[in-house]
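The complex appears here without one of its protein chains, the remainder shown in place.
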Amino acid sequence: MKQFNDLADFQVEEIDALLQLAARLEKNPEPTALRGKVLALLFLSPSLRTLASFQAAMTRLGGGSFVISPNMSIHGLETRPGIVMDGMAAEHIREAVPVIASYGDAIGIRAFANRENLETDLADSEFNELLQLCNIPQINMESSINHPCQSLADWKTMDELNVPRQGGKFVLSWAYHPRALPLAVPASTVHMAAMRGMDVTVLRPDGFELPEQVMHKAKQAAAASGGSVRETDDRGEALEGANIIYAKSWSSTRHYGNLPADEKLRHGLEGWCVDDPWFETAQEDCRFMHCLPVRRGVVVADRVLDGPRSVVIQEARNRMYAQMAVLHQLLK
Amino acid sequence: MKQFNDLADFQVEEIDALLQLAARLEKNPEPTALRGKVLALLFLSPSLRTLASFQAAMTRLGGGSFVISPNMSIHGLETRPGIVMDGMAAEHIREAVPVIASYGDAIGIRAFANRENLETDLADSEFNELLQLCNIPQINMESSINHPCQSLADWKTMDELNVPRQGGKFVLSWAYHPRALPLAVPASTVHMAAMRGMDVTVLRPDGFELPEQVMHKAKQAAAASGGSVRETDDRGEALEGANIIYAKSWSSTRHYGNLPADEKLRHGLEGWCVDDPWFETAQEDCRFMHCLPVRRGVVVADRVLDGPRSVVIQEARNRMYAQMAVLHQLLK
Partner (left out) sequence: MKQFNDLADFQVEEIDALLQLAARLEKNPEPTALRGKVLALLFLSPSLRTLASFQAAMTRLGGGSFVISPNMSIHGLETRPGIVMDGMAAEHIREAVPVIASYGDAIGIRAFANRENLETDLADSEFNELLQLCNIPQINMESSINHPCQSLADWKTMDELNVPRQGGKFVLSWAYHPRALPLAVPASTVHMAAMRGMDVTVLRPDGFELPEQVMHKAKQAAAASGGSVRETDDRGEALEGANIIYAKSWSSTRHYGNLPADEKLRHGLEGWCVDDPWFETAQEDCRFMHCLPVRRGVVVADRVLDGPRSVVIQEARNRMYAQMAVLHQLLK
């Protein structure tokens, strides 16, 4: 294993092996496994869970990490090729990234989508450029279109809760949010649930359809795993019999990159806030999932988030164990 | 031991055991004691000594830590209950704190007083709310009304200097400062010196009396330890025979939360700057203490701070060893 960039690069059996390793490391710590090993953490976008859980993961395995973030330590990094750097930026990613990588045994990179051009973001082209600048094992800590660490943690969480794979009904629901957010989590999530063999419904209002390419990839994973993937805007039908309601807001794909049009479209959609009635026709033990951070009273009602259905803290905690397994595989 | 939040939660014998452990770890390092263990450090208020000394403490014991501070990594944390989060804050402490705690074996939290309402700050209610969000061992890294790590380090410093417990005279003196500062250090300090069995005098100008509740708690500790606690504004009388002059500025308690009134009251009190004459009637080996940071020429004269009476660096260094003992007790 040389890279953890996309669950789609693995077979279900390989994911299962990672999850077994994660569970083993949770129960039986290996505090010298990665002794003297260094994880380079490059955050081109902000972070809380990822920042904390990767540092904690390396400590638990006996290694260490360092964090580089433009806000902390550098005056802007230039990314454009062929540019004459006579402006503010004092360093180009073509030097900064290989140098940072040269101090690590593996590197984690976070770089959110620009959200200007859908095709560029779907191709993850800027992130792939960053990866190509490193010749050590790489971990995607959220790119334009992927967040595999979150998805691995979510898979682990569902396994722990005995949420059925085959026949389990997974609803990924769009939720209201004042801002147009990236597609990385919804795209990763729908693929993960499909790969897990579940019957996946993407529930979203008109204009927020997931991109064709994202749906196609998820459908391929479903076909291989015996699951299914579909999309609807009919909440009543979508939620019936759900084992999981996974809430997440994302940008309008109809008006991708056009913030005023996106804002106009989401105006009036404040009712897309997951609340108790959403669970009425769901399975009795239906769980509420979210990747965090989550806006209370906007994306989900307090009584759901604070109630017994919510497993958001467990998901976040599983980030650490999932990542420990990935690091163990990459570096041990 | 599940929490290190207040010296008042411990017996003098337990504090002595902690101090013996601190001294032992100072002389005989245990670089594998906390192998693979993680300390989560959450700073909702700024820090230098605490930030550095806790990280160093964990390294010296073979473990590690990570730091989360709103300035570094997150766009503001919401704290109000029941709020609809449609503004700037993207995350609520009700998720952020349990998540951060979920990555640690113990958590240290710093959150200064709001200094708006004295009763709220005395009750440490906001800090206690944060503690209740964590189900792992907790360390108070300075709350509204407590700073137990500083007090434990100060106790260790006085023991090392053979400052008498019974019969030792400890003067906590208010000092001038351009801003209205929190009560945490004076409240912790008066209680610590009383618990140590000393005769404690709080020397402060009119309007800067320590709150009744703080004095009452300190008097109870004195009663149990054979010490005493009193308050005065008579400098000459207060300083006579002092073993320790501990300087610290704090807010006016008469005008707590009223900054203009506080400023008016402290106007003209610039003479409350500890200088050589303060030591004239004190014990010959009377020491100057302060928790740092300290404003030179405002709180204390350079010749005192740079002279042989000053033990401020020793106090700061003892933060690390005191905290190593606490961490060893909580995590080993």
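Order as written gives the chain letters A and B; numbering starts at 1 within each chain.
The criterion applied here is as follows: contacts are C-beta pairs under 8 Å (C-beta built on N, C-alpha and C of every residue); 3 or more make two chains touch, one makes a residue touch a chain.
Everything quoted here is computed from the prediction, not taken from an experiment.
Considering the full assembly, A:I68 is the residue among A:L7, A:A22, A:A52 or A:I68 that touches the omitted chain. Listed residues B:M1, B:L48 or B:A224: the one in touch with the omitted chain is B:L48. In the full complex, subunit B contacts the hidden chain through residues 29-32, 46-49, 51-53, 55-56, 58-62, 64, 69, 71-72, 178, 292-298, 302, 305-306, 312-313, 316-317, 320.
Along subunit A, the points of touch with the absent chain fall at residues 35-38, 40, 63-66, 68, 72-75, 78, 82-86, 90-92, 94-96, 98-100, 102-104.
Criterion: only the chains that are shown with their structure count from here on.
If you average the Cα atoms of subunit A and of subunit B, the two centres end up 40 Å apart.
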